[in-house]
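Right, chain A next:
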Amino acid sequence: MTGAEPLLAVENLTVLLPVEGLRRAVLRDVSLEIRPGEAVGLVGESGSGKSMTARAIDRLLPRGAEVSGRITFAGADVNELAGARLRAYRNQVAMIFQDPRAHVNPVRRVGDFLTEVLRTNLDVPAADARRRAVDMLAQVGIEDGQRRLRQYPHELSGGMLQRVMIAAALLTQPALLLADEPTTALDVTTQAEVMAILDDLRRDYGLAMLFITHDLELAAAICDRTIVMYAGQVVEVRASELLHGDPLHPYTAALAAARPDIARQTTRLQAIAGRPLSAFEAPAGQCAFAPRCPHAQPGCVAAAPELTAVDGGLSRCARVTQLRGHLEASHA
Partner candidate 1 sequence: MSAAIGVSAARARLSRRGSAAGLLRSTGPAGIASAAVIVAATVLAAFGPLLAPYNPDLPDLGLAWIGPTGGHLLGFDFEGRDVLSRLLAGAQSSMAGPLAVVIGAMALGTVIAVVAAWRQGVTDTVISAGLDILFAFPGILLAVLAAAVFGAGLTAAATALSIAYMPYVARVLRGAALRERGQPYVAALEVQGASGTSICLRHIVPNMLPLIVAQATIMFGWAMVDLAAISFLGLGVQPPAPNWGVMISENEPGILQGYPLPALAAGLCIVGVVIAFNVLGERLFERAQGGLR
Partner candidate 2 sequence: MLIACLLVASFVIFGALYLAPGNPVTALSGGRALPAASMRVLEQRYHLNQPFLAQYWYWLENALHGNLGISITLRENVSSVIAARMWTTGGLVLYASLIILVVGIGSGVVAALRPGLADTSVLVSTSLSAAIPSFVAAIVLITLFSVKLGWFPALGNGTSFWSNVRHFTLPAVALAVSSLAIVARVTRAAVRAEADREHVQTAISRGIPARQLVRRHILRNAAIPIATVSGITIASLIAVAAVVETAFSLNGLGAYLVQAAQSKDLAVVQGISLVLVTAFVVINAAVDVLYAILDPRVALGSRAQ
């Protein structure tokens, strides 16, 4: 794995959006790398900037967004792409979204949705495109593909529609899949099914994946590495198997502790005091998490901490070396 050129490299990405007339930061100095075939989880609460990162990568930011920093895909600068090359890029990087019902055009048939890109951008003849669509539907577990192609989205359940979205994303044979909370809008059983399909297909096709979620355990389950974001910044990067037992940032530890665990008995649910901040709400010149951190000290609010390498991972905690090993024990 090491030594392989990163497929996607994000360097010092800062994004400003016009919010109620003012330009506000939603991402601050975000850097990450994804290598070919690697599954990376991107975890954070609302406002952390995780969705915004994916949108920046796919050039789906809202009108008026200001982007600084570099995003490189297979060596090319993503923000410089235009026209046919931009469309080719979009076929190489596929995105699946959270709410399938909102993200699929309700007045067009499922078959149109699946085959549209093949027919327009890639000049695949209609019959061929349909055949490939039916094949792909079978791979995501939808059997009678021919019939499904003729149906409308409202005739399919949420879970099925999400599988259709996955199938559609994979039809252009992308190298990288951006999955923006693909299972959040689904019920638990369907979630498990869709996750299984996603995982299997990813491995079969050797896809790289950026899996965005607010659920730390979910990310750890199928991703090799996990990135944790808070207030528009990356605060920790860690191999998934080490994340739970040996977190490198108080926020990660708090997230892990806050998830109710069926195996553990407790009298009170653990919550993190305060509420998650967006990048523009975070106090400047200090650690953004400090106001909610149980381990904060005067040094934490004196200067903004940098991302430092720690034992194969990265951490944005100024006190990481002191706190290591004690973060796990910080919850009762």
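Selection rule: all candidates are chains of the complex that A comes from, given by their letters.
Simple rule for what comes next: a contact is a pair of C-beta atoms (placed from the backbone, for glycine too) under 8 Å apart; a residue touches a chain by one contact, two chains touch by 3 or more; residues count from 1.
Computed from a predicted structure; not experimentally measured.
Here chain A touches, in this complex, candidate 2 (chosen among 1 or 2). On the chain A side of its complex with candidate 2, the touching residues are 58, 60, 86-91, 94-95, 97, 99, 102-108, 116-117, 120-121, 152, 154, 165, 168-169, 172.
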